[in-house]
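Left out: one protein chain. Kept in place: all the others.
We just call them A and B in the order they show up, numbering each chain from 1.
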């Protein structure tokens, strides 16, 4: 009610709450230097704003929440949804532009992924954000999401997606995650399998996707990623996805990460496009602070169908507020 | 001054004030499902973000206020103005992108209209927002606005618009509104007549427009709209326009609404374009909360000049913060 005490806080962004009401503002800035080569010739050599976003979100009543997130370069919306939470955590309804429930790596925020760019299967098969209506929830060790979606940018028909995750092991310093998802939208259907294991500073995660696109069936690919945090922190896990490392000490945290991927997917970061290819990535992340990360990645891959080979070197400066 | 007490509040958006200074942030999210047919064939069948906006507004001194409102999809500004209020409520000067003073339905915010989409005459003859300078004010039972405007999107010449409203009856639960407006911009001139009556849960409103566009004169159209709030609330009225229903009870408020329209106008929602047509609309609004509305409309119409008939079914989820 109007007499509720108002609480205001900032850690770079803004949070204001008063009884059932809440207003938050924040965002992210990611600046990259990337240099990619195809068959030894430089294709890209660039400094650019990889993501520049601002969001506002909040609660307009006990049962209704919202989020609006947009790109500051004018390229459009990310999130724009209203959410009904009146049935509790087991059954939340989200209406509008939101992430489709498909893919561990996709549903881990770009602020929180360990490798700078997502894997080729995620880039190709996970739609990311779309307009639709989703029922989602969590309870015990499980989370689920199921919804209908349409990708207006592609003028698509209405499709659907569903995902279920289960974490038989979950403590403050360890987790064992299993997930399965299916989606069918834009004449592209896919089955995704996820697993991840984390214990103290070590984590490993893998996803496999079996997809069909139009007449082309029997597409498939996978990635395996492993990381180790030299300074001893544990990669946080919450509600079926990972969060980024929060350094314990003032000197920040250091993380080593490696990924191997193989099969169909969108390998355009290393200039191999939608080819069937295999690639490995090595990376180092320095978390100067919970909200500041500097990452360096090197990816090298080769086509499984031609003699093409491609590589990318990428450095990222990331600040979240 | 700098020592003034700071007051902070949120009801989803944000308000901060300190002496003469004020900062506010808020916005709206409207998600629609709409399906339209022309002569029995489906033309649109879509989920889309109808409006996604964020605004900031405030006061930088006792006499100067501002508002910046933009679309989060990158499609541009809505409001962007500065306002001088030093002469009191009787004479306010507004400079910049703002609504032109023409049309009861147009000057009622899209957050507050009873039928989901505005009538064909409003869509065609009311310019909505344009760049210009307006003198406006209120006193006793009257409001007025007069200004010069240019529609830069259309690369238009400078035009003008003026509106006067009078409410001979105005109590907490009833109002009788009369309005007249004239505008001449973009080689389109129009005279608009408005009337509305509200008593307790019932309201009726009507507008008639007589317009000329280029060489085509003798264009005209009208609508009549009536509504009844089943849960007993009264539709608020303030300064020559209506506001949306605020539910009294925790169960929300229910409103039935009907509209009949006939004549020239922009009937594109039912796929009849700028044809001379007649149409009726039936609708139900559920106000879950002051800031959350779910509305359902059905519109059916037919051309007065051909055999074409069109219809639209529309559902809206609306959240304001």
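By our rule, a contact is a pair of C-beta atoms (placed from the backbone, for glycine too) under 8 Å apart; a residue touches a chain by one contact, two chains touch by 3 or more.
Because the structure is a prediction, the values reported are computed rather than measured.
Undergrad: Which of these touches the unseen chain: A:11, A:62, A:89 or A:238?
TA: A:11
Undergrad: Decide which residue listed in A:27, A:179, A:227 or A:240 touches the omitted chain of the complex.
TA: Touches the omitted chain: A:27.
Undergrad: List every residue of chain B that touches the chain not included in the displayed model.
TA: That gives, for chain B, the contact residues 2, 6, 8, 14, 16-18, 21-23, 25, 56, 58-61, 63-64, 66, 68-71, 74-77, 80-82, 95-97, 131-133, 150, 152, 158.
Undergrad: Go through chain A and note every residue touching the omitted chain.
TA: Those residues of chain A that touch the unshown chain are 8-14, 25, 27, 29, 31, 46-49, 52, 54, 72-74, 288-292, 317-321.
Criterion: only the chains that are shown with their structure count from here on.
Undergrad: Could you tell me the distance, in whole angstrom, between the mean C-alpha positions of chain A and chain B?
TA: Whole-Å distance between the two chain centres: 39.
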